[in-house]
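Notes follow the structure.
Excluded from the complex is one protein chain; the other protein chains are retained at their positions.
Chain nomenclature is as follows: A, B and C, assigned in order of appearance, with residue numbering initiated at 1 for each chain independently.
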Amino acid sequence: MKIEFRYHGKLSEVLGRNSEKLQVNSQNAGDLIRELILQKPQLKETTFQLAQKNKILKSEAPIEELDIDVFPPFSGG
Amino acid sequence: MKIEFRYHGKLSEVLGRNSEKLQVNSQNAGDLIRELILQKPQLKETTFQLAQKNKILKSEAPIEELDIDVFPPFSGG
Amino acid sequence: MKEAIQDIFIKGAIRPELVAKTIAGHESKTDLGAHDIFLGRVRSDEIDGKKVAAIEFTAQEEMANSMSQEIQSESFKRFDLESIQIYHSIGRVEAGGLCIFVMVSSGHRQQVFEALPHIVNELKARLPIFGKEIFEDKSHQWKVNK
Partner (left out) sequence: MKEAIQDIFIKGAIRPELVAKTIAGHESKTDLGAHDIFLGRVRSDEIDGKKVAAIEFTAQEEMANSMSQEIQSESFKRFDLESIQIYHSIGRVEAGGLCIFVMVSSGHRQQVFEALPHIVNELKARLPIFGKEIFEDKSHQWKVNK
């Protein structure tokens, strides 16, 4: 399936864009993180997490959406 | 000696005035409290403390001023 | 030289604009990262079926100001604060009106969160201020702090 990844904060700088569509096969978040790092090796050195439908995804959470947020650590306030 | 007692808050109501001069003999605050209750029996039923030069007086503190504040419990804020 | 003692008292209710003004007064201090503000409001408590319409505050003002200064000095020693502001109403404040305003400022938030409750508790315990609760039927009782 083709998922649109939205890169936030520092990650948009590291990856040189705010979003992109990538072909992936993972069924859950843990696998998707590993797959994303394979396609985007720049992510290896960073801390990041995924969210779908405005919820942070735990490792075992199934991927159900075609839009996924990719977040570096939060730094509001 | 003649001391001017200044009654605050509820005490001004209990005693019907804001201040008055009274002849007293006590050398420290503990004795003065007892002497004051003798002259003003209405104070017997109330909780109060004395202050001089803007400081609360402990029982053993010597009386050095001719102006003494008589305070009910504080209730600011 | 003796430090000038500030007057914490404001006649009647404290206006929200004073809070805005006090916050704006810190804009040039760009090393401050955190402010914590406490505001106390006169509640229209119901006591034995009668509602509090206002509180009338009296005080031994000179001692309250000097004690407030003392609490500030102690708090500067105890916490890492850049500034402490204290205001208290004197005279009549209607229910809904603000009667106490305390603001602490620091580089980081942990310090202000620790300092503010401590300072407010000290002020309540040590400032010779007296509240008279006036009911809607004009009768009254003397406020007791818990």
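Structural remarks
In this section, contacts are C-beta pairs under 8 Å (C-beta built on N, C-alpha and C of every residue); 3 or more make two chains touch, one makes a residue touch a chain.
Because the structure is predicted, anything quoted here is derived from the model rather than measured.
Hidden chain, full complex: it touches shown chains A, C. Counting the whole complex, the residues of chain A in touch with the unshown chain are 6, 8-10, 13, 51, 54-55, 69, 71-77. Listed for chain C, the residues touching the missing chain in the whole complex are 16-17, 19-21, 23-24, 26-44, 95-98, 107, 109, 112-113, 116-117, 120.
Convention: only the chains that are shown with their structure count from here on.
A separation of 72 Å divides the Cα centre of chain A from that of chain B.
Here the spacing of chain A and chain C, counted between their Cα centres, is 48 Å.
With each centre defined as the average position of its C-alpha atoms, the distance from chain B to chain C rounds to 26 Å. Counting partner chains per residue, chain B shows two or more touched chains at no residue at all. Among all residues of chain C, none touch two or more other chains.
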